[in-house]
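Down below is the structure, laid out as structure tokens.
A protein chain is absent from this complex, but the other protein chains hold their places.
So that you can tell them apart, the chains are marked A, B, C, D and E in the order they are listed, and the count of residues begins at 1 in each.
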Amino acid sequence: MKYSQYMDSVDRLIASALEEDIGTGDITTLSVIDKDRRAYGRYIAKEDGILCGMEIAQRVYKMLGDDIEFTAHFADGQAFKKGDVLAEVRGGAITLLSGERVGLNLMQHLSAIATRTRDAVEAVKGTGATIVDTRKTTPGMRVIEKYAVRVGGGSNHRFNLADGVLIKDNHIGAAGGITAAVRAAKSHAPHTIKIEVEVETEEQLREALAAGADIIMLDNMNEEMMAKCVKIVDGKAITEASGNMGERDLYAVAKTGVDLISIGALTHSARALDISLKFVIE
Amino acid sequence: MKYSQYMDSVDRLIASALEEDIGTGDITTLSVIDKDRRAYGRYIAKEDGILCGMEIAQRVYKMLGDDIEFTAHFADGQAFKKGDVLAEVRGGAITLLSGERVGLNLMQHLSAIATRTRDAVEAVKGTGATIVDTRKTTPGMRVIEKYAVRVGGGSNHRFNLADGVLIKDNHIGAAGGITAAVRAAKSHAPHTIKIEVEVETEEQLREALAAGADIIMLDNMNEEMMAKCVKIVDGKAITEASGNMGERDLYAVAKTGVDLISIGALTHSARALDISLKFVIE
Amino acid sequence: MKYSQYMDSVDRLIASALEEDIGTGDITTLSVIDKDRRAYGRYIAKEDGILCGMEIAQRVYKMLGDDIEFTAHFADGQAFKKGDVLAEVRGGAITLLSGERVGLNLMQHLSAIATRTRDAVEAVKGTGATIVDTRKTTPGMRVIEKYAVRVGGGSNHRFNLADGVLIKDNHIGAAGGITAAVRAAKSHAPHTIKIEVEVETEEQLREALAAGADIIMLDNMNEEMMAKCVKIVDGKAITEASGNMGERDLYAVAKTGVDLISIGALTHSARALDISLKFVIE
Amino acid sequence: MKYSQYMDSVDRLIASALEEDIGTGDITTLSVIDKDRRAYGRYIAKEDGILCGMEIAQRVYKMLGDDIEFTAHFADGQAFKKGDVLAEVRGGAITLLSGERVGLNLMQHLSAIATRTRDAVEAVKGTGATIVDTRKTTPGMRVIEKYAVRVGGGSNHRFNLADGVLIKDNHIGAAGGITAAVRAAKSHAPHTIKIEVEVETEEQLREALAAGADIIMLDNMNEEMMAKCVKIVDGKAITEASGNMGERDLYAVAKTGVDLISIGALTHSARALDISLKFVIE
Amino acid sequence: MKYSQYMDSVDRLIASALEEDIGTGDITTLSVIDKDRRAYGRYIAKEDGILCGMEIAQRVYKMLGDDIEFTAHFADGQAFKKGDVLAEVRGGAITLLSGERVGLNLMQHLSAIATRTRDAVEAVKGTGATIVDTRKTTPGMRVIEKYAVRVGGGSNHRFNLADGVLIKDNHIGAAGGITAAVRAAKSHAPHTIKIEVEVETEEQLREALAAGADIIMLDNMNEEMMAKCVKIVDGKAITEASGNMGERDLYAVAKTGVDLISIGALTHSARALDISLKFVIE
Partner (left out) sequence: MKYSQYMDSVDRLIASALEEDIGTGDITTLSVIDKDRRAYGRYIAKEDGILCGMEIAQRVYKMLGDDIEFTAHFADGQAFKKGDVLAEVRGGAITLLSGERVGLNLMQHLSAIATRTRDAVEAVKGTGATIVDTRKTTPGMRVIEKYAVRVGGGSNHRFNLADGVLIKDNHIGAAGGITAAVRAAKSHAPHTIKIEVEVETEEQLREALAAGADIIMLDNMNEEMMAKCVKIVDGKAITEASGNMGERDLYAVAKTGVDLISIGALTHSARALDISLKFVIE
């Protein structure tokens, strides 16, 4: 399980976070702590959750110096309980204290996404529905936020506007109907990409199916309507439930038989999960 | 009210967000919508809040093309009600649709921070306490998240580890006591920066005051203890209440007489505020 | 028709090309030509072809200075004959001479790709086959080289390894068979992406179809075998002919009934098309 | 033999090529191949040629991961035959498959240039003429393309517009004659740089010599005229044959006695040399 | 003693200096010296001074190659005499010669600043005054120039316009007086930053003190006036002497009792200190 195959983009994110946080130097630590002092610290969970960001926290320290020994006790994707010791670090006190915030900020944010995703996945257990994310991510962090969704057991929707066709009401209006829009997409987009159409009514659904849509997004429907649509589709396309799913009863939605449930709140509204990092200067 | 005097860092953030979201092109829009079509759209509030990010949303469109007319009806810092039309846009349909998500993501995130800050500011109204942020911000977005806090009526704590001294328990331990730590900071840090000390007990407080601390952070204290500490300080230093303030009764905290209340949750746990952008293709 | 919606990547390419070519200044031009001299120039075709890169050539001059008037007589995608005047430029002589090579290099290279693509498209005219490119592009120029393919009438295959699944022999071997490989891809890859399988035998073809492949790549087959495979597929998947297609009789290949013919030589072996730019100093 | 002393620019090229090709991850390989699988591969020549890019291919894998063992059997500059095994690689299967295209694209392109250069060098063997390149290179790849020319036995002309004076017809027109142009160049350009003048007639040649040109470019002349000019120059300057040399009989040109023959086609029209990389998953 | 905690900014400076100086390669060294030759060199002081930049010189060679053994005999901050061998290097001759200038340029420049600072510190010895720098630094080198000041025994004034408030005459005029300006600063600037006010008269001084200024800058005063002001301040604020201090009798200034003397000339007018690097090719 890798958040990005080519680590450069993640390393650039970490580097810019360190630059933003440390600026020209952690003046407190540099003033107060002797450069030869060493410290020992523990990442401790202050609430239950699913871990995400352990490898990133290690890279933060690796980019700050080569004097840190990092021992992870939990891996990305594992569940932990309040009070668990997630990892231990030992090394130069100045490095450890100066890099504390950046690593923690990332681990808390990503674990929050993974945990919220796992909750959603649990909620639809046994239904066959898959939880997927959206493009509602934090600017600059999409790669790792979508990784956190996978870590939590969800799947990823398209990464950006270039690698998936999603025809919405505006596109339909501009093209002069669903049939015309799908036809335009089929002739212009790469043949490797599937075509998804957002529908709000049964009539739109039937037109989208007839036009050859590969995926149907059932937008803002109640469960009854959704179930009806799934029956109409009858396996001829993938179905995706969408629209404020962060506040819906996911099990009820899943029971309609939809293949996917996409939830923007997984990434755009995750509250930081509480993890602490306490040091002992040695 | 400006989020950054030198706009380059903000423009870089927008550029990277656009690159991340649009990739090699919005394949749906490019396939379906004729390049000469124009569209008209409205940003509509789906809940009450304090606006933040209007100028940034404008810059997003400015960076995508020069064919967009943007009319703001609310400015950063203004309160809006559910249903209010926050702004109108008109221009090339392809540009408008392709840039929709990046501008919205930023406006929803920043308005959430401003709104949460305003709530905190309202909660302590009449007490003389000031609401301040922390370094618990999203990597890469600290400048604009701290701007959102100001927009919401809060004040900013130090920007990074270089522009403020904050002596915590680890520093005290390493230095061999509060007095030694403050002395070290005074002799090494630039004379333009104040020295803050985190204390947890009355004894520590007295030592910090005697050592000449400019600011005292009262960490994780109940209101009674806090009030007692404020009395001991008696104006000889600035006092700051800290520690899980996102879940405390802010009015009760403020009534203890502290000068500042710092709340990490303002930035690290803001749920995106619901704003929609609906288009009509013309 | 746009080579990239978000122009930044193209502008960065131009900027780096200018930096590479001009270095610290065109010492000849700066030494010999007075800074107030103006010049007039014409882009003239030295052979027939399909134009590509006109807008890019304009941007080159726009990035070098604001004193150039550029009048295009042909647009990207138009056919021209040897001797045609493709565009005229007038402005500061120093700017015009210093930017000459970068604009020309790009226009010659892209027009070569567009022309070669058009030749291939003409070769399969009337057969229903579509000409597509591959990932065999010049490092750093994939966006604009794939644009040139579209300008020449071809279509684009996947842009990179992230936006399309293509299961080759190595993947099949590692997964333990086509069926297993397709199943793994279906469960891990985003649901918005189609799954393509490379096959070399009829047996593999049948297994890929049974496994639910969306696209079948017929690799290195003769026309007879290809036709047989197309008949077996019978519309249940998209078929793509591949393997040294730059040196094959494209019409014969197309007559087998394949949907797509992918040709690496479109981009990796295009010889620069001969276009000259002659100036008169005024 | 080094393509660039300071490897940063080459590493940046490789990094951007990897980012362009891999995007957010090789979805096929990540889906299908277990992360612990290892693979073994061989670079095999599919036609004769001169190798160039071996060290670059190694760096590609080094930048992707540290789990690859790379054994080169041929070094840059060595001739190989169809069927030769150029190198072997062994290591993590995911890394090997994901980086395959970038390394191959570069090696095929550079070997094509080296091979074409070697052909030109062979063509003029025994004449004393030197084969040199031009500025007609691929944007962003000038450093390594000029390296490939050296690998093939050619020499480099000036790298960019800043490190050599080349007075062409436009400069002469603007300056009011060859004598005036050379004088201007001598007084403005750094004294470390030689002055080259492009001439098309015997009269121009005599004027350039009298003005003190260090190098004379004989542009678009037939062999008879060229030989006459070489006789006139008589060792008082370096002579360079130029103008569509990619399509001329190089031996005939060289026999005129010119010192240099510059050929744009070495770099701008090299067809990728056919090298394959086949893996076995272990 | 560290010039910057997070080395990235320093490494970027070195990388850009190397790129600027080496360009596409040290053509002389590459032409003349065989790649297997090794060399031995010594950094020798040609005048007395305080060393600064030893670690940076090492990083220069580390970034150029991994074949250099660097032995430092003096550390940053140590005094040396004319003729002292500051360091020895041994390794690949090409690397050593190519990187010579960049390392030397930096070491000579930084040692000049450290030496000039030490001279100033010596001049005020025994008076209790501290020597500080200003923002009059070389663009792009502020971090390391301020480090050199610390190495020389001085202290740093604010790093940039964001991390310290300094109210000058223009601000006072715009705000409508010192009292109004200080009040505005107190209510807008972060509470962690001290407020400094520049005064030229006794009246201004008294107003600044009454307004609660933390630091008073005594600008362009003679010693008599300065002493008078120090007496008025009487420990209620920090006092800083400023204004052409590079040409003043520092001891006389210090004897007035000011806490700080800020000297722009430390950084903006340091003449390179003479250090040579001589090699023996082995």
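Throughout what follows, contacts are C-beta pairs under 8 Å (C-beta built on N, C-alpha and C of every residue); 3 or more make two chains touch, one makes a residue touch a chain.
Because the structure is predicted, anything quoted here is derived from the model rather than measured.
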| item | value |
| --- | --- |
| Which of E:26, E:214 or E:240 contacts the chain that the document leaves out | E:26 |
| Full-complex contact with the absent chain, from E:86, E:141, E:205 or E:241 | E:141 |
| Residue touching the undisplayed chain, where the options are D:15, D:72, D:238 or D:252 | D:238 |
| Residue numbers in subunit B that touch the chain omitted from display | 2, 4-6, 8-9, 143, 159 |
| Contact set of subunit E toward the excluded chain (per top definition) | 13-14, 16-17, 20-34, 37, 39, 93, 97-98, 101-102, 105-106, 108-109, 135-142, 159-168, 170-171, 173-175, 181, 184-185, 187-190, 193, 264-265, 268-269, 271-272, 279-281 |
| Touch list for subunit D against the chain that is not drawn | 130, 132, 155-159, 162-165, 190-194, 196, 215, 238, 259-260 |
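Everything below uses one rule, namely that only the chains that are shown with their structure count from here on.
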| item | value |
| --- | --- |
| Number of steps on the shortest touching-chain route linking subunit D and subunit E | 1 |
| Cα-centroid distance, subunit A relative to subunit E, in whole angstrom | 45 |
| Chain centre separation in whole Å, for subunit E relative to subunit C (CA means) | 53 |
| Sequence positions of subunit A contacting 2 or more other chains | 22-26, 30, 98, 159, 162-165, 190, 193 |
| Chain contact graph, described as a line, ring, star, complete graph or other shape | other |
| All touching chain pairs, where touch follows the definition stated at the start | A-B, A-C, A-D, A-E, B-C, B-E, C-D, D-E |
